[in-house]
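Provided herewith is a single structure, encoded as structure tokens, for subsequent inquiry.
One protein chain omitted, others in place.
Labels run A, B and C following the written order; every chain starts at residue 1.
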Amino acid sequence: MFNKVLIANRGEIAVRIIRACRELGIETVAVFSEADRHALHVRYADEAYLLGPAPSRESYLRMDKILDIAKKSGADAIHPGYGFLAEREDFAAACEERGIAFIGPKPSAIAAMGDKMTARNTVMAAGVPVVPGTEGEGALSNEDLLAVAPQIGFPLLIKATAGGGGKGMREVRSLEEMPALLESARREAESAFGDGNVYLEKLVEGARHIEIQILADAQGNVIHLGERECSLQRRHQKLLEEALSPELDEELRARMGAVAVKAAQAVNYVNAGTIEFLLDKEHNFYFLEMNTRLQVEHPVTEMVTGIDIVKEQIRIARGRALSYRQEDVRFNGHAIECRINAEDPYNNFMPSTGRITHSILPTGPGVRVDTGVYPGFEITPFYDPMIAKLIVWGETRAQAILRMRRALEEYRIVGVRTNIPFHQTMMDSHRFMGGQYDTRFVEERFSMDDAEDNRKNHDETAALLATLVAHRATERSAQIVQRNARDTSNWKWVGRWERMHR
Amino acid sequence: MFNKVLIANRGEIAVRIIRACRELGIETVAVFSEADRHALHVRYADEAYLLGPAPSRESYLRMDKILDIAKKSGADAIHPGYGFLAEREDFAAACEERGIAFIGPKPSAIAAMGDKMTARNTVMAAGVPVVPGTEGEGALSNEDLLAVAPQIGFPLLIKATAGGGGKGMREVRSLEEMPALLESARREAESAFGDGNVYLEKLVEGARHIEIQILADAQGNVIHLGERECSLQRRHQKLLEEALSPELDEELRARMGAVAVKAAQAVNYVNAGTIEFLLDKEHNFYFLEMNTRLQVEHPVTEMVTGIDIVKEQIRIARGRALSYRQEDVRFNGHAIECRINAEDPYNNFMPSTGRITHSILPTGPGVRVDTGVYPGFEITPFYDPMIAKLIVWGETRAQAILRMRRALEEYRIVGVRTNIPFHQTMMDSHRFMGGQYDTRFVEERFSMDDAEDNRKNHDETAALLATLVAHRATERSAQIVQRNARDTSNWKWVGRWERMHR
Amino acid sequence: MRYITTVGEREFLVEIIDEHHVSIDGKTYEVDFVSVSGQPVYSLIVDGKSHEAYVNESDEGWQVLLRGRLYPVKVEDEREKRLRAAAGGGVAETGEFHLKAPMPGLVVAVPVTEGQQVKKGQVLVILESMKMQNELKSPRDGTVARIRVKAGESVEQKQALLSVQ
Partner (left out) sequence: MRYITTVGEREFLVEIIDEHHVSIDGKTYEVDFVSVSGQPVYSLIVDGKSHEAYVNESDEGWQVLLRGRLYPVKVEDEREKRLRAAAGGGVAETGEFHLKAPMPGLVVAVPVTEGQQVKKGQVLVILESMKMQNELKSPRDGTVARIRVKAGESVEQKQALLSVQ
């Protein structure tokens, strides 16, 4: 049992974890970089300690400092969130050594699943199907990879051995372009994970990205909470997730769930984790990887099952048995999550930084927003561009889409550009509405002009708005000129200025 | 069937109804007073029309103008929300005459339940128990009321015949104080409802205020959605509601639900409505009144049943049968609503007006906020002080209380005072936690200092905060003096000022 | 800079040493103190503990709203403290009390007349605002003087309504 949890993360997920702790009566310790003094997780936590300068490797990746703070503050558990140190076995091991509960799996399970080769071999041995590739063959040189590529066949993917989140990932269509892509993949992997090793994997075309949420306790109980549909991605970054998937039926869900449980058991997994699968058009599915941590998109599963995954993580880490058996898990309605990123969908999704000057959150029935930002907060270039997650629940998928539409329309964020218009366009896309999409949909068959035909054109209103704003700006500057012309005496100005500032 | 709904209301409830319409693909028409041009319901609706000056009787109570706007805009239905015209049979009748669907009951049902005497006689005839009093005896003079009072016995209540929401209500402990109280009750009733008639009712001591939500369709189906516990009131204004009540068991719920259905059937009720009961310590219950409209506190029922009451209202008004049978209604977990009012809990709950300069909403799992305000919006003295409803859901009542605590702690509203600290104190009250309260609890056995003993004292931190702020203010004014002293040339100032404003 | 800070009955000696150090009653703390979004909301980290509060100035001093509780605080430097001690302190119970409108609204009734004797707690004015009738009461015994409003009048916040002598 523990009573004080250090959250080794920032942003919305740090806030999410603080909330769970607070609702369990557990004290919370935040850590923060110099860029995050004003962040919500610092404001909401019971305690807060500075880690260092803004760059992650000088702050949120500083294991040593985080462990020192845990000691100093008397925190007896650490929740790593996602990203940063969440999948570092050495960090989990260091916690264990110091008698601090790591709210996540054992180091051995992180290690087994973190190294994609080991993960692949482990689950294959347990009878779980995998995608053809070189993952099981260790750190190959460029030469070796170029030699083996034709045997796997094109198209194929280069992936970072230490990776996740699409970083260091490259798609290869032919042998000629492969050397350059290998270089850039290794460079990105090195920069993101400090490990430039990569492997090759067959690209399953027309595939859906389906992941199964699992929960496992130290008593050996393992259950799954159904799937999440995560196929809507851009540059291998997820943009929108759903639970459940419009593609799965109950039989396939049960089958994939059972395989996921088997994969988790293969590494004696404890705590929350996610098994990612590729599902092809014929409903064959292949193990991709296991995320040995809480996922960004866990709320959609929470919305359809009513299970609070973070609270369950804490419960498991406290050594207690799961609150639910597999037969207690029931699915109710449909949930969708839109990741709200500070980026400009009209300018190639370029990250957008700046101060949020104004914000109105969508609220009301069936709407949940998980966010770490607020009006006055500055979005810096140092961290992930995801500033909020907008999650809605509906009795049916159609109702969830309609609700998401109204929530997106209500959402106001001023000061940075966001990808809200992207999601609005997606909600109007017939293919999305029909549930007919795969992992290539966003990049290959979707454009921001896609929904043109379905949507009313407001050219005239746009003309009117721009003209009114422009006119007002002209009027204002004209007034200033006039005022300056009138006031010939500078001394008058001084008097006025002083009165204003008294 | 209709496709465009006019919402004859303002504030959070107008926003709530616009959301339901939008999620059903129905167009919306807002109406607004001069004070509400910037209100959220005006911004969110598809169309918006000015009614008139700020005072309600010149705007939101102007039936004629509202009906004209319905005609002009082509709205084929009107949702009245709560308050204003919601329980005016003449308004419902006027809609009917013009072929506009009134999203609510028939004028005859409003009339039967709106006049408390008729309501009482009607439900008594249907076998529903009522509180002893003069309600059934018509508009009595002060003389008659003073004569009959001793027969009912003290304490008793003076209530407005046309009333609701505690307006025109007075508690009488003895015959001597009764004449003055009759005067002030009549004055308030006259001002609030344009009708100064009052009646007397026995005061049931130690009573809980329990209300049953019912839904009835035009096909004759009537179901109930369980109860709401509304005993936490101040000056007869509800402050906090729960679903379900910690006091009821399944048997009593079924019994009260059946009586509520019977009361609704007695007036051929159609659409959503609420039957209010007093429940005494021995679990005897008495019909109080029927609210023939949507209630402020409907979200707690939505949270525990998963039923969207506003969407169901629209469905019923469109002539369709209920989506649920009684046996489909299942209760899951517990919900609490705190009404967030712009009033100062440390100054006798005085209304507080002003511009909201900053706001952070609590969000995350199990939290819903229904509000019509946002940063930059001005709270005027013209309307109800309720600016938001904070609703939480938990698997159990205890979890809902813990979640409400964290949500209240997160909520920031700057610019007006709010009663959030009142709710925070309530969440820390042992009696509230134990579910041991009645309608007199807030006024007689609760104070803002109540939770003193349970809560950590932060005197030192408060001292530090005030000193730091005071010190900073002193420093700032000192700097201004210094700066003025340094800058001897006024011309320098002008140059600087101009550079700043270029 | 040294301050004598009073919270309820408790008095603290607070010294602002520099931007990041403060001592209270001789004990030194490391502080990290910022205002949030330029609002009267302040985030304070003291030796790792994170606090957030609304801090507002009122007629009677400072009001700190912290974790759902209001702390009225007086902050004085040593000079002010001495001055107050010399004056004897305490609000004069005998001077004139000016009743001001606590919010904008409509005067519903003024149930007193000039020259009338009133008791502490007696209703002086009924003011309607936000659909509620609010009774404004006398803070002490006295005589009503200079009634400046009448029923039916709209008043602004802080507008003088009447006095009690």
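The rule is simple: a contact is a pair of C-beta atoms (placed from the backbone, for glycine too) under 8 Å apart; a residue touches a chain by one contact, two chains touch by 3 or more.
Computed from a predicted structure; not experimentally measured.
Enquirer: Wait, the hidden chain, what does it touch out of the ones we have here?
Expert: Taking every chain of the complex into account, the missing one touches A, B.
Enquirer: Please pick, from B:I7, B:C21, B:A45 or B:L67, the residue that touches the omitted chain in the full complex.
Expert: Per the contact definition at the top, the residue touching the missing chain is B:A45.
Enquirer: List every residue of chain B that touches the chain not included in the displayed model.
Expert: On the side of chain B, residues 29-30, 37-38, 42-50, 72-73, 374-377 touch the unshown chain.
Enquirer: I need the residue numbers on chain A that touch the omitted chain, in ascending order.
Expert: Residue positions of chain A that touch the missing chain: 167, 187-188, 191-192, 235, 342-343, 346-347, 350-353, 357-358, 381-385, 408-409, 412, 414, 420-421, 424-425, 428, 448, 455-456, 458-471, 473-474.
Everything that follows uses one rule, which is that only the chains that are shown with their structure count from here on.
Enquirer: Per the contact rule at the top, check every chain pair and give me the one with the most C-beta pairs in contact.
Expert: Going pair by pair, the biggest contact count turns up for B-C.
Enquirer: Please report how many Å separate the Cα centroid of chain A from that of chain C, as a whole number.
Expert: 47
Enquirer: CA centre of chain A versus CA centre of chain B: separation in Å?
Expert: Taking the average C-alpha coordinate of chain A and of chain B, the gap between them is 38 Å.
Enquirer: Give me the residue numbers in chain A that touch at least two other chains, ranges are fine.
Expert: 44, 374-376
Enquirer: For chain C, give me the residues that contact two or more of the other chains.
Expert: Correct list: 36-37, 39, 49.
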